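Showing chain A:
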Amino acid sequence: MELLGLYHYWVFAILLMTGFYAVVAKVNLIKKLIGLTLFQAAVFLLYISVGMVEGGDAPIFTADNADSLFSNPLPQVLILTAIVVGISTTALGLAIVVRINEVYGTIEEDEIQEIDRR
Partner candidate 1 sequence: MNLAYLLDILSWILMTAGGFFVFVGGVGALRMPDLYTRMHAASVTDTVGPMLVVAGLLLQSGLSLPSVKLLGILFFLLLTGPTASNALASAALLAGKNPEYARRMDEPADGEKAE
Partner candidate 2 sequence: MFYAVTIALLATMALALARAIMGPTVYDRVLAVNMIGTKTVLLMSVISFLFGRPDFLDLALVYALINFIGVLAVLEFFRVRAYDRSGDSEADGS
């Protein structure tokens, strides 16, 4: 059980690298963007796991949890805004992909480079 205490972080590591693999190895631009969102999600997960306190409560006061232990609110704040920023930047990436598709007629990276070389 001692080692399993780090399971959340291992999941983070594997998830991060799954996203990274999609970004470096895949040729399709939309697939790369999906990989980027996986990468983002892994970072979100890391922050929230770090902020979690065993036996803690969500950091919202109610009438009857005045003196209980609370999880850390700060990572939650950072990630909350990052999720919305993440979808906006993903949309920007998708917009660029759509424009590339209009100009080059393809969204495969190697074909785009082929066209550029001509």
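A quick word on the picks: all candidates are chains of the complex that A comes from, given by their letters.
To be clear about the criterion, contacts are C-beta pairs under 8 Å (C-beta built on N, C-alpha and C of every residue); 3 or more make two chains touch, one makes a residue touch a chain; residues count from 1.
Small disclaimer: the values here were computed from a predicted structure and weren't measured.
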Complex member touching chain A, one of 1 or 2: 2
Interfacial residue positions of chain A with respect to candidate 2 in the complex: 57-58, 60, 62
